[in-house]
Structure formats: C-alpha cells, structure tokens
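Note that this complex is displayed minus one protein chain, with the remaining chains in position.
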Amino acid sequence: MRQTERLIDTTPTPARSGGSVITIDTATPAGAARGRRFLTMAVVLLVIWAALTDFRPDALVFGLPAVLAGAGLVFLMPTSPRWRLSLRGAPGFVLWFVAQSVRGAVDVAWRAFAPQMPLRPGFRRYPMALPAGAPRVLFLNTVTLLPGTLSAELAGDSVVVHMLDTRADLAADLNALEARVAALFALT
Amino acid sequence: MMFGTMPQLTPDLIYGVAGIAVFAIGLVGALCTQDRLRRVLALKLCSVGAGFLLVVAAWRGPPAAPDPVPHALVITGIVVMVSATAVALALIRRLQTLETEDDT
Amino acid sequence: MLDILGAALIGLGTVFFVAGTVGLLRFPDIFCRLHALTKADGLGLALIALGVALMADGAGDVVRITLIWFFVAVAGATCGHLIARYARRAMPEGRHD
Amino acid sequence: MTDPVIIFDLLLAAAVVALAVASLSVRDLFVAIVLFITFGLLSALSWVRLAAPDVALAEAAIGTGVTGALLLKTLRHLRYVSGTLDRAEALSVTPAAPVPAPVIWANAAFCGLVTLGLAVAFLGAPRSGPGFDALVAEAMPASGVDHPVTAVLLNFRAYDTLMEVVVLLAAVIAVWQIERGLSDAPAPVLGAVWEGFARLTLPAIVVVGTYLLWKGAEAPGGAFQGGAVLAAVGLLLLLSRLYVPQPSHRGVARWAFVLGTGAFAGVALLVAGGGRVAFEYPPEHAKTLILLIEGLVTISIAVTLAALFHGREPVALRSDRGRA
Amino acid sequence: MTLDPMILALFAPLFGAVAAFVLPRAAGAVGLVAVLLTCGAVLALARQVLAAGAVTLELGGWAPPMGIALRADGLGVAMLAMTAAVGLLVSVGALDALREARQRQYFWPLWLLLLTGMNGVYLGTDIFNLYVMIEVIALAAVGLTVLSGTREAVRAGLEYMYASILGALLFLMGVGFVYLQLGRLDFAGLIAAEPSAALSAALALMIVGLLLKTALFPLHFWLPAAHANATAPASALLSGLVVKAALYIFLRLTTHVPLPDEILVTLIGALGAGAVLWGGVQALRAERLKLLVAWSTVVQIGLIFIAFARAGQVGLAESWKAAALLILAHGVAKAAMFLAAGRIRDEVGHDIIRDLDRAPIRPTLAQFTFALAAISLIGLPPSLGFIGKWSLMEGAMAAGYWHWVAVTMIGTLLSVAYFSRVLAGFLRFDRVRAPLGEHQGWALADIAPLTLAISAISLGLLAAPILSFIELGYPFGAKP
Partner (left out) sequence: MTVFLGTILVFLLASIIAGLFRVLRGPEPAERMLAAQLFGTAAVAILLILSRLMDTPALLDVAMVFALLAAVTLVAFVVLASRRAG
C-alpha cells in the first residue's frame, strides 16, 4: 500500500474531451498525505460538532474523541490524489449547480406529468478528462443531478451516462460541467 | 364502537389497534410459516406490536408530555430483540452451512 | 410573512415529490425511474427543508436542517449512481451501447 | 374528524398493518425484507406521532437499520451457501409446499380473534391512565440529567438497562460461539463514487452518532441510539471491506464487548457504601457518572452491533475472501 | 463499600462472565471462583432470611413502583440455593467433561450469564425486569444448547430460540397490558389490582408465554431435541435449572394475580396430565438415553403443573408448596441424571439404550448415579421427589380431586417402566469394568453427579426444614 501520491499540477482541460492528464509523482509518502487529510477532516468535523451543539464548550468532552475517531477513519481509507478547492471558483459553481439541479428536476417532473411521456432513453459513453479522485467523484455526482443525465457506471476513464433523451447534446453539457469542476478545483 | 358510544378518534386509539393487529399478525406468522428467515421476521413483528402497545400506553393527549418509563422499556425491548435476532440469524446461517456440507 | 413563504416552498417541494412518485410509477425502465427519484425528490426535499428552515426557531435548527439536506443530497446522488451501476450489471448483456 | 393529521394517522396505521401482512406473505424473501425495512421505517414514524422520538430513533437505528442489514446478510449467505446466489428462482431459502387455502383462512381467523380479544381488552383499559409521570417528574431533579427517558434508563431503572447491555453481551458471545470460521460470500467492489462518499460521510456519521449520545442528557437520544449510529459506520466499513477483522483483533474486540457491562456494573457497585445501595449515584456526581457510563456503553454497543453483523469470530482458519 | 448478598449473587456471576470471556485461558478457574462466590452470597442471604424473614433492597434508592426492588424470601432463596448448588456441582463436573478447547472457552461465560439471569429472576419483583432476565437466560441457554456444534444441536437450538423469543414476546405484550391497566409494573401493584379485562388479557399472554418457555405439553415441542443434543453439562443446566426460571415466574404470577376461573386451573392441570402421559409414552419409545431423560423432563414439568392444580382454586394457597418441592427435587435429580448419561455416553461411545448393556465397558459409577437419580425422579422414598409427589397426592385427596391422584399414579408407573428399560441393563453384573486407564478424567466428572444424586435422595430426609424454610417471608402472603 506504500503508494506515492499523484499530485495534480495543471491539467489542460479547456472544455475538450480526451485531453491527457499530466501528473507529477512527488515523493510525498502516503503517511504524510493521510496526516494532512486527517487534520483537514478534524477541523471540518469540529466545526460540524460545534454547530450541532450550539458552540457549548462542555460538549467537547464527547466532541473531541468523536472528532478524533471520525477523522481517524481516513487511516482506513485508501489513499487518493490530493486536491484543493479554489475559492474563486466556488460561488460560480454553486450557483450554476443550483440552477442546473432545478432545471433537472423541472425537466424530469415535466416528463413525468406529460401525458405522452417524451422519453427516448439510452446509454452514452463519455470520456472524462478530469483526474481521478475528488474532482471525478464530484463530476459523477453532479452528472446525476443535471437535466436528463445519470451517471451509471465508471469504465476506466470514461463514464457511461444514461440519458432520458438521447437526442440532447451530451458532450456539450458535460464539457461545460467538466470546465466548472476544473475551475472549482483550481485545475485550469 | 363496541360499547355503543363512538370513541374519540385519537392517535393512541388508532395506533393501539394497529399495534395489536401487528402483534397478532406476527404471532400467526411465527406459528405458521415454514421458512426460517420469515419466522424471524414474524417474531420481529410481534416485538414491534408490543412496542406499539407500550408507546400508546405512555401517550398523553398533547400538550401533556408522555410517560417516559414505557419509552425506556421499549428501547430496552428493541435492543433485546436485535440481540435475539442476531443469535437466531447466526443459527440459521450455521444450520444452512451444516446442512449443505452434509448434502454434498 | 416568512411562514407564508415557507409554506409555499413546502407546497412546491411536495409537487416535486409527487412528480418523482409519478415518474417512479410511469417511467418505462429502472434508469428512467432513477432520474425521476434522484432529481425530483432531491429538489423536493431541498425545497421542503428550505421551507422548514424559514419557519425554524433558532440557528441550531437551521444548521441541522442544512446538514440533513446536504446529507440527503450527497446520498441521493451516490445511491442513484450505485443503483444504476448495480442494475447495469444485473442486466442481461447486450444493452451496452 | 376532518383534521388531515388524523387522516395521516389512519393512513399510516393502515400502511403499517398492510406492510406487516405483506412482509409475511410475499413469495420472494428479498421483497419480504425490503417490506420489513419499510415497515420498521413507518412504525418509527408512528412513534414520532405518539411523541416518542427516542423510541423512534432506537427503532430506526437498531430495529430497522441494523436488523435489516443482518437479515440481508443472512439471506445472501443462505443463497451463497446453497448455491442459488446467481439464480433468480432463489426466492425462498427453504421452499415449502404452497399453503392450502383453508389453512390461510384459519390463520386469518386466529389472527382476527387474537386482535379482537386484545382490542377489547385495550379499549376497556383506561387511556391516558395511571402511570409514572408524577413519580418521574418528582424524582427528575435528583437524577443528574434533564431528559426523562435517559433518567429512567440510566438512573431510575438502571438495573434493567444493565441487564439489557448484558443481553447484548450474551448475544455476541453466543454468535461467536455459533458461527465457525467459515468464509462469507465475496463482496462486490463499489467503485470510486462510493469511495468518495465514504470519505466524506463516514467521519460525519461518527460525529452525528456521538452527538446523539451527548444530546441524550437533555433531549431525545442517548447511548443506544448513538451506539447504533456508530455501529452503522462499522457496518459500512465491513460491507465495503474497508475494514476486515483480523484474528489479532480478537483481544481488543473482547475488551470492547465487555467494556460497557463492566463499567456499568462496576460503577453500580462502587457507588454503594456510606448508606447507599448499588446503582445509587451520589446526586452531586450523578451527571458525571451517567455520562461516563453512557460513553463507555456506547462504545460497547457500537462494537457489539457491528460484531453481531459480522457474525463469526475472526479466526485464521481460511482466507477471508471466497470459499476455499 | 458495603456488599449486600443479593447484589453479590447478581454481580459475582456477571463479573465472572466478563472475566471468563476476556481471559479465555483462565475461564475455568475464573468461572469456578465466581460460582463459589455466588454460593457464599446465597448462604449469607439464607442466614438473613432465616433471621429476618423476607429481605428487600431498593436498587438505586428508588422505591418501587418507579424503581426496581430486589426481594428475597424463603422460596426465592430456596431456588437460589438449588441453582447455586447444582450449578457448582455441574461446574465441577464440566471442568472434566468438556474436552474441546472451544467448548471450554465458551461454556463458562455463557453459563455464568445464565446464572446471572436466573438469580435475577429469583430476586426480581418487577415484571419488566423479569422479561429482560428471561431474555438473558434465553440467549445464554441457546448458546449452551448449540455448544456441541452438531447439526442436530443447531437445529434444536434454533427451534428453542424461536420458542424462547416467542414466549418472551408474549410475556412482553402482557407487560404492556399490565402497564396500560395499572400504570405500574411491580408485584405489589399486581397484588393490589382489581380484576379487569386488560389484566386478564395480560395474564393470559404472560401465562402462555411462560408455559411455552417452561415447555408444558403441548408447548413442549422444542424441549426434547434441545436438551438431548446439548453437551452433558449444558443439558444438566438446561433441564435442571433453566426451565425452572419460567416455572417460578408462573408460580409467582398466578398466586399474585389469581386465575379468574376454576376452569383455567383445571385446564392447566389437564395440560400437566397430558404432559405426564404423552411424555411417558415418548420416553418409553425413545431410542437414545439422553432423549429419554429429556422426555422425562417433559413428564416432570407436567407433574409440577398437576401439583399446582391439585386442589383447584381453593387449594392454591397450599399447592405451591408441593410444586416448589417438586421443582427443587427435579432440579437436583435431573442435573445428576444428565451428567451421568453424559458420562455413560462418553465411556461407551454412544447412548443407544438397546445396545448399552452390550458395550464392553461398564461405567459403573455413572450407572449407579443414574439409578439413584431415577429413584428420586420416580418418586420412591426417601427421596425429595417422593415427598413432593406425596404432598401433591395428599392435597388432591384431601380436596377430593381423585383424577389428579390417578394421573400421578399412572405417571409414576410409566416412569418406572421407562427408567427400568435403562436400569434393567445396568443390573446385570456379568461384565467387568474396564481398567481405569481407559477412563478419561473420571474423577470430577463422576463425583459431581454422584453427589447430586445422593443429595436428591437424602434431601428427602430434610423435607420438613425445607418446607418451613420456603414459607419464610410469606412468599405469597398479602404483601411482598
């Protein structure tokens, strides 16, 4: 399991599929990567705990062990490539995501209520340019909330997408999404 | 209904009767089903039925708070039941393994 | 005022829930039904959560509602993917286009 | 009568009863289990309507969550062992001859009779009748906690609760004894999306479980609910093979199983003295002691429930993957 | 820190179980120490009861009905003492009788948990607490049933599990109805209660549940296989002690809340009669020794219920004494008999009754033990079983209930018949005992059942003090 981590430097994903991912193998051992992730997770969990308990300090008697145990779970998880979020990309992504998911829900609700049910379902394969790890997971989950698409399976570097209407322009939608995700993770 | 006067339809009445029915269904299932796994389901239904009865008995018309003791009893009952279920299921798994080994 | 807005959001959310259920019953195959559930129900719950949050008493409640929504959203997308993946593998061969 | 909430109650009660019937009468065992899980979910909702959120939490987490996973695991094991895992016709594990109609009617009649008899007794009994309300309310200030159900569980009737933890211990010992070192059916790989989900949510579930435990001192929640939610993390780890129990972990597991029982019983004994009897916590330390017991019991419950799900004692007889 | 003997009787086996589980290598020693401590606690408790009548302890300082109280009176302590004494001797026997490391490792924690549960039942005064206790007993008992790990044992254990859970759940539903009606769950509340529909339903549910757990005909279906397929020490505990816990609760309940109708008392007696006859016939037909002994348990349970019903509703105030004597007698004798049967099986290599006297080896001591235990179970003087049966028939005759006398006589004849199937073979002294070297660890495993069997006979001489002891503290008096 002593696997060196792949650090993503820059990825040429200018809204075009098939672009290869440049990875730089650094000498960061898995242990250090996990330690860093442990700290990040501990901070996040501490915030959640504090918010749940109305910032009461006496709750930390239980909170600290819980946070440590929860963050300690990273040592059971397989290592994954490192990533960082871009603060500049985040608001844009969130707004776009909200709009898209509303569109997606309205779209499917309309199809469900429509008497003749305008469906032409089918599968399409789409090659991803995003690097493995968090960006790809976010991409796959977001595809599911986009109008008319559902990520059904991951096959190597491409994703099998189920579409409610195969006439829609899948590549255009997903390219846009990839660009957004890349911006969020500061990959561009 | 049974006593001539229509009782006021309150949650405790509704769920109480439902709980008793669930208990009876579980009882019949526990006595009559052949399938081992399904008998465990039936017993579990019985326990939920008994839980219903206790929770209903604890209910006081709002805004009064319910009696906490039966709630504690039902929680105990739920934990006891999951223990019993786990043992029964372990027995079922073991028995199936033994029976299959003997058949082959 | 906030209560009225909250109630409106809750009502709207319920409409999406009903849409999801109609889709679940009407759509022809499992993948289409998955679309209905993940998208419509997800948005429906988000709207209901927002509506309830508008009526909530304190900041603590809002935090918990947000956490619930976030969890349901993430779990919904993940579970949708997992079910689709499962269904594709259980499917007889030959429909992979 | 036109109150929609009462309609909701009626609908919910009817659904609960219908699900109970359906889960026993469908042919496919998998469907039976799905229906049963739904049944548990809806009964938990009913208990919420009856103002028993603690019970609803316990039922959802333990009665439905852990039990459902246990049932599914058992079904899979049975199908795997009997070699019908890949076959669609493996509806029932021990197939029986179709039940003749008279038997069904006799059953239904018996069921109706029991319901009727018990319902008459139920309707004749006082409702919102006598109870412990006043006694508990009077004793609450001395209990050390602010939530009545927790006070009952951990103080007024702590003896019951200790024995309940003992039942869990007995169950895990029995299960370790019953199941021998045989391997399980192989688990499928869940993929990258699942991994991302696990990374994000498993730690959060740990925090939420502990939060329930902490919350128990003043609001619905407590050791059993919190322990069950923590056990859910264990279940997920076991299901996805992120954690595979090793024979060398047995010692730790044993200590974790007995931790709750030992701590609970130990505290109950140690407080006795100076005119106090067992389980009588000194009022000034009651809260600390109760929290201590709850914390340790939660760990025990979480580990025990996860071990009950895993089943056999981890022994190094054969490889853990696949049947040799 | 003051240690009340009641607390010690509960916590010694509990901590013993915990220690035996985490220290599997030292399980035997830990277990024995825990059982000895329990015996000491019971002795101390007996002295308290002799001095003061009933003793009560309010746990946590919370008075019933909200809190839970422990109460020891004559009957309860007699049951505790029987359990502890039989348990101690079975434990001593188990040190030798269990061969596999795995069995040894799991026997001790399960048995000590079982002991905790039983002591809890005999000290309990709260019906919900009794429910939790019978679940502790049920899980530990099922674990012991399947200790041998054979397919038959697992199958029997599963049936036992179903019966046990169902019985406990019926009891729990009854608890629900009691709470619904009375709003309290302690015995004092039950005694003070006015009759009502909900209480009748509760009593019906609880009695059916207990009868299922105590295996009264026709609810006995799970017992023979479960008791016959367990390993010998486990069978001894299951048959001698475990079924008594539910019986004890039944006795308490039915005397606290009298059955509303004479017909019900007669019905329970009739079920007992059914058990005596059906069990007797099955024991006559049994092919294996342990199965025969297990069926004899069904018979004896039936007998205890006849003793309960011997004089109808009016005689209930006295009937429980006959029942209690039979319970004690059966506990001691049946444990001895199962251990002896286990020894015979160990030495001969099988327990097919027909082939037993053809075996080259004669386990003389075990056979002698078996015969002594049979004397008590048949009810020959001067055994405790005889006193119990005599007290049963005396009461029935005094009340003019001759049918119970007749059933008891028929049952006695049947038991003579089925035990003589075994004993006849033993009495042929034409075969030599095998050399000592071929016997495995006979010392403890033989001496323990022999002691039990001798006690079963000689306790009959102490019947009068036992009778006056179980009346201490008015077990079924006006106020517990």
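Per-chain residue numbering starts at 1, and chain names A, B, C, D and E are given in the order in which the chains are listed.
Throughout what follows, a residue touches a chain if its C-beta (ideal position, glycine included) is under 8 Å from a C-beta of that chain, and two chains touch if they have at least 3 such contacts.
Everything numeric in this text was worked out from a predicted model, so none of it was measured.
K.L.:
Out of all the chains shown, which come into contact with the hidden one?
P.N.:
C, D
K.L.:
Pick from D:W176, D:W194, D:F264 or D:F279: which residue touches the chain that isn't shown?
P.N.:
Touching the chain that is not displayed is residue D:W194.
K.L.:
Given the full complex, what residues of chain C touch the hidden partner chain?
P.N.:
3, 7, 10-11, 13-14, 17-18, 20-21, 24-25, 30, 33-34, 37, 41-42, 44-45, 48-49, 52, 55, 57, 60-61, 64-65, 67-68, 71-72, 75-76, 78-80, 82-83, 85-87, 89-90
K.L.:
In the full complex, which residues of chain D touch the absent chain?
P.N.:
3-5, 7-8, 11-12, 15, 19, 22, 26, 28, 30-31, 34-35, 37-38, 41-42, 44-45, 48-49, 51, 53, 56-57, 60-61, 64-65, 68-69, 72-73, 75-76, 85-86, 185-190, 194, 197, 201, 205, 208, 211-212, 215, 219-221, 225, 229, 232, 235-236, 239-240
Definition applied: only the chains that are shown with their structure count from here on.
K.L.:
Of the chains shown, whose Cα centre falls closest to the middle of all protein Cα atoms?
P.N.:
Smallest centre-to-centre distance to the global C-alpha mean: chain D.
K.L.:
Could you work out how far the Cα centre of chain D sits from that of chain E, in whole Å?
P.N.:
Computed from C-alpha means, the inter-chain centre distance equals 31 Å.
K.L.:
How far is the middle of chain C from the middle of chain E, if each middle is the mean of its Cα atoms, in Å?
P.N.:
So the centroids are 57 Å from each other.
K.L.:
Express in whole angstrom the distance between the two chain centres, defined as the mean CA positions of chain C and chain D.
P.N.:
From the centre of chain C to the centre of chain D is 27 Å.
K.L.:
Would you mind listing the residues of chain D that make contact with two or more other chains?
P.N.:
118, 120, 122, 129, 131-132, 136, 156-157, 160, 164, 167, 170-171, 174, 178, 180, 191, 193, 196-197, 204, 208, in rising order.
K.L.:
Please list all residues of chain E that touch 2 or more other chains.
P.N.:
66, 128, 132, 135, 139, 142-143, 146, 154, 157, 173, 177, 179-180, 183 - these are the residues of chain E that touch more than one other chain.
K.L.:
Report the complete set of touching chain pairs.
P.N.:
Every pair of chains meeting the touch criterion: A-C, A-D, B-D, B-E, C-D, D-E.
K.L.:
Would you mind writing out the residues of chain D in touch with chain E in their complex?
P.N.:
Of all residues in chain D, those touching chain E are 117-118, 120-122, 124-126, 129-132, 135-136, 139, 155-160, 163-164, 166-167, 169-171, 173-174, 176-178, 180, 251, 254-255, 257-258, 261-262, 265, 268-270, 272-273, 276-281.
K.L.:
Give every residue of chain E touching chain D within the complex, in rising order.
P.N.:
Result: residues 1-4, 7, 11, 14-15, 17-18, 21-22, 57-62, 65-68, 102, 106, 109-110, 113, 116-117, 120, 126, 128-129, 132-133, 135-136, 139-140, 142-143, 146-147, 149, 154, 157, 173, 177, 179-184, 196-198, 200-202 of chain E touch chain D.
K.L.:
Where on chain B does chain D make contact in their complex?
P.N.:
Residues of chain B touching chain D: 2-3, 7, 9-18, 20-29, 32-38, 40-42, 44-45, 47-48, 51-53, 55-62, 64-76, 78-87, 89-94, 96-97, 100.
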